[in-house]
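Here the complex is missing one protein chain, while the rest keep their positions.
In order of appearance the chains are A and B, and numbering begins at 1 in each one.
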Amino acid sequence: MFIQKKKSNNGIVCGLVVFLTLGFVYGIAAGQTYKVGVTGPMTSYNGVMNWEAAVIGAEEINKAGGILNRKVELIKIDTNEVVSVTDAVSALERAITTQNIQAVTGSFRSEAVLAMQDIAMDNKIIHLATPAAAPEITQRVAENYKRYKYFFRPSPNSLHWVDVYLQCAELLRDKVQKELGIKDAKIAIIADKLLWCDPIVKLLYSRAPSVGVTVVGDWRVSPVATDLTAELTAVKASGAHMIFAPMAAGGGLALALQANELKIPAVNIGLGTVSRLGVWKETQGRINYSAGMAAIATCAATPKSLPFWNKYIERTGDSPATPAATYDVLYLLKAAIEKANSFDPDSIVAAMEKIDILGAQGRLQFNPADHQVKMGEGWCLAPVVQFQDGKLITVWPKKYGEFKLPPWMVEYWKTKGKS
Amino acid sequence: MIRTGRRVYKAFQGEILPVPWRLISFLFAVFLFLFPLITIQPYVLRILIFTCIYAIFAVSWDLLAGYAGQTSLGHSLFFGISAYTAALLNLNFGIKPWLTIPCGAIAGTVGGLILCIPALRLRGIYFTLTTIAFPLILIGVVHTFPKVTGGELGLYTLTPLSSSRLSSYYVCLVVALASILAMWKLSDGKSKIVRTGLILQAIREDEIAARTLAINTIAFKIVVFSVSGFFAGIAGGLYAHTMRVVGTSTLELGNSLQPILWTLFGGICSIHGPILGTVFLYPLTEFLRIIPKFRLLIFALVMVFIVLFMPEGLGVWIRNKLEKECPRCKLVNASWRRHCRACGAPIHLER
Partner (left out) sequence: MSHQGNDSVLAWNLSFEFFKGRRFKENLGNMVLQILINGVLTSGIYALLAIGFSLIFGVARIVNLAHTALYMLAAYYIFLFGHLLGLNILLSVALAIFLTTFIGMVIYKFCIDPILEHETSIVIVTVSVAIAIQEILLCFFTGDFLSPLPFVSGYVEFLGVRISAQHVLTLVVIFFLLLGMLFLLFRSKLGVSIRVTAQDREIANLMGINVGRICLITMGMSVLLAAIGGVMIAPISILEPHLWGEPLVIVIAVVVLGGLGSIKGSVIGAFILGFTETLVVFILPGGSFLKGAIALLIVVFILWFRPEGLFGVVFEEERL
């Protein structure tokens, strides 16, 4: 391993030494602002949405006078959480100790949020992570209230998605019977092989019969899988009419694309990956008739929803998806601080538990036991949207729109006769 | 008591003081002990704690690769096994860190023995490429039993190493120094106490020749893998109780590549090399956080640069500038000396 090159490397060493003695930049003067950190992987749309939605919220609040006469200052914290949880924790701690943030929001990777929660709780920082959806995160609040009380989740958790899926199953069951004459609607599940999907799959199996549908099979794929041809072929062979696909990563997009390409005769409902307007342009419309869940403000759930939707599109060119819940977070903080009339963390916590305001996601109120926001119709909403020829239509709750069966699906089942 | 004190001082005077690189290392260790006098900001201490942990990890890799010639790309196996063991013991049985970490280290040793199996059958590049498989298989196992291992969420709410960040810092520092000292003694070819280092060098240089000298190469390989696994396990256990979350990130390929990059930067086949590499590069990746977009890119480019232009590593390069071996008695001298401090022979023969 030893090369006998006699080049002069002195310059390089000097350069390195200079570079390394530049030292650390510590802190910015605290000033009279209320600092809120926004965490997230800023190189992907998840983090960008966390940030942009928060900026919109902060600008609106500051224009109206700020919180108790202090302006809101947002600190961007790039956690790189997709690649490294250690990075996320370090980034948060750095922001807390060197930039003196008083509240933090953002992040979608539950593993990272669990790690960051401890740091935030150690420092009594109000932590409103969104859209990370693992139920374990709020379970910690219920189990150890004294330590984790500073944490609130202002968006739905993954168990709620089961409810939404089942309600969509009901809608599709009726539609399939009306349009295709099929009485026994079947569901196939394609899910990531990850812990957060296990309870979803289990609950779908046990509760599907109560809605009059049967689950014919579940396929658990590796989270980094991008070719689902084999799984889709198997799903088609199983005779399913709808595919529920709780997949968080690239799998969701792959499913939508490949189901379309192979013209699988089923309606597929994924998660957040397919619920942005931007996806239509990026794939040049190859995901027509794909549905996604957990979008934000796609319908007039509250007077704030559609204005926020339009503002977000105007600002970024894309529609807001789950990470954009940070917009609501800023209003939640404002309401809680004004109610408590103080910036003291314990007072803010007490006030937040009693809050009942309208956000872009719906009516926001927290469970005092585990600090999870109440979910469902009439509360914080995770609407389901479907791409229909270039437009993003809200198909659940059903008062906003209707599912459309892909034409190849209609053709397939009509010519096949009773399956 | 005074006699030992005298002996220690004499050793210090003889072995450390006149040798510039060792003196710098010693002063650096002292500096680390006194560091909290400058600042006790938790973020800075966290960086130093992780530097200590990763330094142990890097040195354990160098033990395997530099001294024993077994380049493994799956070193995260030991780290991950130990972290998960410590975490499981802590969460399920409430065992305290001072016991879970040694248990984790023993698990790391088991991991070392697992890795030993292909090592005895495969050579060179085949071995290196096979080592990639093991941590990934373990990740598959983790995902197969998510109720036990926490799946992708990992195991969380572990007890911290100690009640305050400051005491955790000292604990890590002491453990790191002790581990590194132990590994140094085991691998040093010039040590008169333990002969392992010399034998390892012999095996690395020419295994068949070593065998002809009746050295049981297989036994030594097993020893090296176990020791390397043990100390990497210590690093893993410390990590578990510092991060307080253990996930599959401990077993990923990226985690295996880190000690390799640091060691190559600092100088392979030396103990100070990986330490130097870790001390320079780990805080650097944190420091570069202010330009998050180019952080990893700069890191990668620095790596390419070092390997191409300073392949023996920065540490060894600096050491060669500061120290010189006497051609007659092989004692290490400061390079600015003209005559050896022991035998008086001229050191620089070119002049």
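Rule of thumb we're sticking to: a residue touches a chain if its C-beta (ideal position, glycine included) is under 8 Å from a C-beta of that chain, and two chains touch if they have at least 3 such contacts.
The model shown is predicted, which means the values in this text are computed figures rather than measured ones.
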- Task: Quick one: say which of B:83, B:116, B:186 or B:261 touches the chain that got left out.
- Result: B:261
- Query: Which of these, A:124, A:147 or A:220, touches the one chain of the complex that we don't see?
  - Reply: A:220
- Any idea which of B:6, B:123 or B:195 touches the chain not displayed? B:123
- Item | Interface residues of chain B (partner: the chain not displayed) | 65, 71, 73, 117-118, 121-126, 128-130, 132-134, 136-137, 139-141, 143-144, 253, 257, 260-261, 264, 293-294, 296-297, 299-301, 303-304, 307-308, 311
- Against the chain that's been left off, what residues of chain A make contact? List them. 1, 3, 41, 43-45, 48, 82-83, 192-193, 198-199, 201-202, 205-206, 215-227, 229-231, 233-234, 236-238, 249-250, 253-254, 257-258, 261-264, 273, 282-284, 286
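The rule is simple: only the chains that are shown with their structure count from here on.
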- For chain A paired with chain B, centre-to-centre distance based on mean C-alpha positions, whole Å: 39
- Message: With touch defined as at the start, can you tell me which chain A residues reach chain B in the complex?
- Response: 1-3, 5, 7, 9, 12-13, 16, 20, 22, 24-26, 42-43, 78, 80, 83-86, 89-91, 93-94, 96-98, 110-111, 114-115, 118, 134, 136, 140, 193-196, 198, 223
- Message: Applying the document's contact rule, which stretches of chain B touch chain A when the two form their complex?
- Response: 41-44, 46-47, 50, 143, 146, 150-154, 156-157, 243-245, 247, 249, 254, 268-269, 280, 284, 286-287, 289-290, 292-293, 305, 309-312, 314, 317-318
